[in-house]
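Here the complex is missing a single protein chain, while all its other protein chains stay put.
Now for chain A:
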Amino acid sequence: MKVRVKNWSAVAVWRWKVDDDTCGICRMAFDGCCTDCRLPGDECPLVWGQCKHCFHMHCILKWVHSPNANQLCPMCRQEWKF
């Protein structure tokens, strides 16, 4: 029997490579997006600090730019450095 492929559709899944499930700041899933965004993915990326803690980029930026933050990681209170 000869099979001829006329067309095919590829389906892929993706997820961020991260140990935790949710962002410690907004409590939304890492595989979802922060509370300001509508679509997960490159538009709402994750970032890691030098302390290895991970957050949605938009969430940690809001925190380090807020007057109360003292530039510290919300998790371990070490200085936040990208």
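One rule holds for everything that comes next: a residue touches a chain if its C-beta (ideal position, glycine included) is under 8 Å from a C-beta of that chain, and two chains touch if they have at least 3 such contacts; residues count from 1.
Methods note: contacts and distances are computed from a predicted model.
**Q** Tell me the UniProt protein name of the chain this structure doesn't show, selecting from "G1/S-specific cyclin-D2", "2-oxoisovalerate dehydrogenase subunit beta, mitochondrial", "Ubiquitin-conjugating enzyme E2 W" or "Large ribosomal subunit protein mL46".
**A** Hidden chain, UniProt protein name: "Ubiquitin-conjugating enzyme E2 W".
**Q** Give me the chain A residues in contact with the hidden chain, please.
**A** Counting over the whole complex, chain A touches the hidden chain at residues 24-28, 35-36, 59, 62-63, 66, 68-69, 72, 74-75, 77.
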